[in-house]
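Have a look at the structure that comes next, please.
All protein chains but one are shown in place.
Presenting chain A:
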Amino acid sequence: MNDLLVDVRDLSVRYTLSRSFADLLRRKPGRELAAVDGAHLAIRKGEAVGLVGESGSGKSSLGRALLRLTPATGEVRFDGTDVLRQDRRSLLAYRKRAQMVFQDPLASLNPRFKVGEALAEVLRVHRLTRREEIPGRVAALLDTVGLDTEFADRRPRGLSGGQCQRVGIARALAVEPEFIIADEPVSALDLSIQAQILNLFLRLQREMQLTMLFISHDLGVVHHLCQRVAVMYLGRIVEEGPADEIFYHPKHPYTQSLVEAMPRVEFPKGRRELPRLEGEPPSPADKPPGCAFHPRCPHVMDACRQDPPPSIRRVGAAATACHLYPETEKA
């Protein structure tokens, strides 16, 4: 497909666990943990894709790997070029086209920099704007994210969470990127502020045709913002498809329990029975054999305990990796 902007193939992110002192003495090698394990993901130009999962699912590692903020193996093709094999100079050029927005906007802003300085630095590093034009460009960026020009002289400490996140978004937009990875950008925000920031993302998508990977633990948020959704569990993408399909007709038992577990404001309710999914996600350092979800899966079969699930394949309008859907189903 030629309108493909990001094509992730067989991406893995492995971390080496720190060794105990006893293991150091015995010169035992550190154990490895696969935070992301052979993920495939395709994002078309102008599309917003949501990446959903619980803590430890590897969704943040995947997002960071796309910008080479963490070492990874596999392929990340951006507009045809493999990002993971780029030299320093082309990497800088890549980061002019792809940017990241972080969860904790205060922690990702330098406390010593005024907001205006933080934005000006991006413009300088990427040599985007002539010196005398920088203040005007900073003002325009602040305006885009709905902040008054006076914020240029404020420091991050004096800002509320929502205002900080707007600055974080402005900084990402400074390079006029084509692709933005937003890692839980609204999770730390109150509901009324979350709605403001979601509206901002919607407007940016519409007006700038931004391509986005939106990482969140909140399926409701992702469904609202994204055209397609991928669901991760313990390092693997277990289901992927159109947002409505994932939200209303989930195929993978894990997606089903995720959708069921979402607290809803729905009345009248005969106090709907809260879902009975047992257990908690195991540590990614200690994955169960076979399908990683099998100890919690209500539909577990013998095959799930022994064999890893089949690779992700089409089931209806979505795609899933689950033993429940064995042979090729007609799309």
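Simple rule for what comes next: a contact is a pair of C-beta atoms (placed from the backbone, for glycine too) under 8 Å apart; a residue touches a chain by one contact, two chains touch by 3 or more; residues count from 1.
Here is the rule we go by: contacts and distances are computed from a predicted model.
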item	value
Protein that the absent chain corresponds to, by UniProt name, given "ABC transporter ATP-binding protein", "Iron complex transport system permease protein", "Ferredoxin" or "Bifunctional diguanylate cyclase/phosphodiesterase"	"ABC transporter ATP-binding protein"
Chain not shown: contacting residue from A:Ser12, A:Ser60, A:Thr144 or A:Gln194	A:Gln194
Residue of A:Leu69, A:Leu277, A:Ala303 or A:Leu324 in touch with the missing chain, whole complex considered	A:Leu277
Residue ranges of chain A at the interface with the undisplayed chain	54-55, 160, 162-163, 190-196, 198-199, 202-203, 217-221, 223-225, 243-244, 257-258, 260-269, 272, 274-278, 280-281
